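Quick notes on the structure that follows.
Only a single protein chain was left out; the remaining protein chains are all shown in position.
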Amino acid sequence: MRLNEHPILKFKRGREVTIYFNGEPITAHEGEPIAAALHAAGIRVLNYSNNRERPRGLFCAIGKCSSCLMVVNGIPNVRTCITLVEDGMRIEPQRGKAKLPKEAKPPEFRDAKGMKADIVVIGGGPAGLMAAINAADAGARVVLIDENPMLGGQLVKQTHKFFGKREQFAGVRGVEIAKILENEVRKRENVQVFLETSAVGIFQEGDEKLVLGVRKNRELIEFRGRALIVATGAMEKMIPFENNDLPGIYGAGAIQTLMNTYGVKPGDRVLIVGAGNVGLILAYQLIQAGVEVKAIVEAMPKVGGYFVHAAKVRRLGVPILTRHTILRAEGKERVERAVVAQLDDNWRPIPGTEEVFDVDVIALAVGLRPSIELLHQAGCQIRYVRELGGHVAVRDSWMETTVRGIFVAGDTAGIEEATTAMLEGKVAGISAALRLGIAEESWVREIERAQRDLEEFRSGPFGRHVAEGIRKLLAEVGGNV
Amino acid sequence: MSKVAIIGGGIIGVATAYELAKLGEDVVLFEKNYFGSGSTFRCATGIRAQFTDEANIRLMKHSVERWEKLEGELGFDINFKQTGYLFLATSEEEVEGFKANIALQNKFGVPTRLIDMDEAREIVPILNTEPFLAGAWNPKDGKANPFKTLFAYLFRAKELGVDAREHTEVVGFEREGDTITAVRFRSNGKVESVKVDAVLNAANAWAPLINEMAGLKRDLVPITAYKHQLVKTEPLEPGQAEPLVCPPGWDDAYIIQDGEDGGIICGAGIEHRARSLDDYEPTYDFLRGVLRYATMIAPPLRHAHIVRQWAGFYAKTPDSNPAIGKLLDNFYIAAGFSGHGFMMAPAVAQAVAELISKGHSKVPLDWEWYDPHRFERGELRTSAFQIG
Amino acid sequence: MSDGKVIVCRCNDVTVEEIEALIDKGVTDIEEIKRLLRIGMGPCQGRTCIPIVLGILARKTGRRQEEIPLPRARVPIRPVRVEVIVGGTNE
Partner (left out) sequence: MSEVPAYLREGYITPDELFRKIPKPSEERLRARPVAVPECPQEIPCAPCREICPTNAISMPTPNDLPVVDYEKCIGCSLCVQICPGLAFFMVHYVGDKARITMPHELLPLPERGEEVVLLNRIGEPVGKGKVLTVVPREKTKGDTPIIIVEVPIELAWDVRAIKVVRE
């Protein structure tokens, strides 16, 4: 099922192509991933797992969880959520562990393409875009890489307007902010953008850092820079419950990707787990896409996200069941029902309170964790700070980690808002340029201004929590600069 | 019953703890990090008797026989499989060398034979037969899961009363003359000591530091840590590259399919001297180099995805043979395995336990060959062939 | 409670029960749990499962999450096709 009308978004689809699922032709559109095209055709089961042969479908939709592996043109283990369709593609579900094709020629050994810059920014979401813009304005040559086909990160899926102050894009929809920032980046000649390019590793080479990039899963690129800014965002959390791996159980971000990026309806009836901002916003977006939201369950005794987001979906008839949890998903090869129960004060389900929801989608919006893999792999010191969403890199107030020359910004530095991500990106971009001796001293004032804005944004009950978490990290590096 | 302290919770230390407990000794085992954290958990899983000298061939033949019985004895699935080692020759000279090695191995009962590339391809369906002239094939060689093997030994050792302590660092000894009387160790920031009758230094790359603590010269047994790296693919169906396949002429490059999850492990002798004993940083040259060789050995591997690269140490002695034996009256060493500790462990653990407990062993271990004092005498063995 | 249907690690189909059983056996170092159950060693490299495992470990051992180190992250942080590393995909 594809979405055609939407109150906010317009879907521009590529040329029609034909792909084959188990030999059956399916119409798809150029520019969409295999999994989205299959989903639009009603196909939910993408593979059967390695050891227990359990049916599996899409889960993260951004190439991270390995739940969508399929055999494409005879090649196994293809991540269909990030591999785009091509005319005539043959696609089969994978059953258990894969067999390699028996015949092949050895690949030719070739030198990788090399790219050099002062600063390499990894991640083109709000933090990375602002980092690139500011580092460039401060005089640095910047390379910006992102794994998605478009810039903007999670902004491109956000149909709601942002909070904060108007100079921080308050009152502007996420999708629009993405366009504004992208234009700013494209305008700058000293920023080079590489899309569909994943950073898969960081190696130290003397004073330089080598970022190993993989473009379209086809081409190896060696990015070298004297400083790196890691703004790789966050990853959805998973929770344990019975049958939590059934096709039809998605991370909230996956649903946003399907629905808002590719215009594919995730299902007809949805149960959302988690009443934080992500769950609440998702509920509203589903209603905007014409999908019924049966309920939102939340284990805490109150709504965790902004009240105004809750009020928006309540007045459209969506119940929010606080102090409730999901017990199990039911269904043969895909979600058919969800069983929910009330929790007592010790977080235990109360027998007899079970309630069954007839749904075909269960959306998990149980929180995000920073995507710190690159930082961790590069040797940055990592700490668990609950207030920041889990494990984060220890960093100073200029966003530099414990590995000299590696900076961090946005959700990677701690789960917060797009607004703070942009401010942190600005701080990181400028401080990287300053530390490399590229920017003039006067740029310090810009850092201080962004820090004041951050402080103001974080002065409310929501931000105070985050500020407390950041204090813990700063204490470790012994204060400021 | 005597009190024996073992330093090092890798496969050698843990297996010896088990063997000593079986002989009725009272064992305390110290590991400063987590069990297996040194070289054991970083190894390539291979087990072979295809060596090129009598001592190693005989020791490994015995070890393989122990491996065959280990699962039953320890009561734990360790994924031991005799899927063979296949060495591949890229030149006529190498074929001749293979023939000589095979003759030596056959002499001591190791059933290696020379095979042609058709047979090789039957054994390894994704093999590139083109560059190779012949193979040296021993179907009795094999592999096991290092994680499970270590824990199989450890669980049984604990059942037999071994006091196994991880995150516990040995910080010194008390010594009277040539006898160690006590071991000092630190755990949770607190230093304690325990009276002992014997001590085994099984710290491999860290062994020189332990020798120094015992009042010996650090380079009495010269062991240097060399960083060896591996790259592994995501899980694949078993049966595609089960044996360890290695053309020694290509920088000792090899591939072997993991016996548990089916991922293909790719290694090569592209080694770097470790900058320090926590230098586990993988290097980019290795990543590209090893995969180049791997795809030349098995071209269909080009379509697999790699999921990780890691490094571990070959704790190397000058002749790449381990140092096994007595250093002081009651201070023993089994270290410097130069990449062979995992495969040798069942035999070495048994031999060393018997030596400590009874003063002699029935294991066919050539004590003179592995004598830890040979280096101070400037007496080196022929270099042991170092693969996985 | 659910005969192996509460999946923690999708890559290797590891369940909550298996993790709890191993901790009960005295294996409480995350690096050891990772290797014995192959948690975090599949193609997703622990992105989904590790936080859950850390939570179970903290609960069962009475430790705070802050005290449990993350298992090492390895290159590549996402799976890469071998031929890409070697030199490109043109066959």
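In this document, chain identifiers A, B and C correspond to the written order of the chains, with residue numbering beginning at 1 in each.
Note that a contact is a pair of C-beta atoms (placed from the backbone, for glycine too) under 8 Å apart; a residue touches a chain by one contact, two chains touch by 3 or more.
Being a predicted model, the structure only gives us computed values, none of them experimental.
Engineer: Please identify which of the visible chains the hidden chain touches across the whole complex.
Structural biologist: Among the chains that are shown, those touched by the missing chain are A.
Engineer: One chain isn't shown here. Among A:E176, A:E196, A:E373 or A:D411, which residue touches it?
Structural biologist: Checking the options A:E176, A:E196, A:E373 or A:D411, the one contacting the hidden chain is A:E176.
Engineer: Looking at A:I8, A:A41 or A:I180, which makes contact with the chain not pictured?
Structural biologist: That would be A:I8, which touches the missing chain.
Engineer: Decide which residue listed in A:V193, A:I320 or A:V339 touches the omitted chain of the complex.
Structural biologist: Here the residue in touch with the unshown chain is A:I320.
Engineer: Out of A:K105, A:K161 or A:R348, which is the one that touches the chain we can't see?
Structural biologist: A:K161
Engineer: Go through chain A and note every residue touching the omitted chain.
Structural biologist: Its contact residues with the unshown chain are 5-8, 160-166, 170-173, 176, 275, 287-288, 290, 301-303, 306-320, 322, 345, 417, 419, 456-463.
We take it that only the chains that are shown with their structure count from here on.
Engineer: Which of line, ring, star, complete or other matches the graph of chains that touch?
Structural biologist: Topology of touching chains reads as complete, every chain touching all others.
Engineer: Kindly work out which chain lies most centrally, taking the average of its C-alpha atoms as its position.
Structural biologist: So the chain nearest the centre of the shown protein is C.
Engineer: Suppose each chain is reduced to the average of its Cα coordinates; what separation in Å results between chain B and chain C?
Structural biologist: 26
Engineer: Report, in whole Å, the distance between the mean C-alpha point of chain A and the mean C-alpha point of chain C.
Structural biologist: 20
Engineer: Could you check chain C for residues that touch two or more other chains and list them?
Structural biologist: Within chain C, residues 11-12, 42-43, 45, 72, 74-76, 79-83, 85-86, 91 contact more than one other chain.
Engineer: Tell me, which residues of chain A touch at least two other chains?
Structural biologist: 50, 77, 104-105, 107, 109, 203, 212
Engineer: Which of the residues in chain A end up touching chain C in this complex?
Structural biologist: Going through chain A, the ones touching chain C are 49-52, 54, 56, 59-60, 63-67, 69, 77, 79, 104-105, 107-112, 198-201, 203, 212, 214, 217-220, 235, 237-245, 328, 369, 371-374, 376-377, 382-386, 390-391.
Engineer: Provide the residue numbers of chain B that touch chain A in the complex, in ascending order.
Structural biologist: By the definition above, chain B touches chain A via 125-126, 128, 234-238, 240, 261-262, 281-284, 288, 292, 295-296, 299-305.
Engineer: In their shared complex, at which residues does chain A touch chain B?
Structural biologist: Going through chain A, the ones touching chain B are 50, 75-77, 96-107, 109, 203-205, 210, 212, 379.
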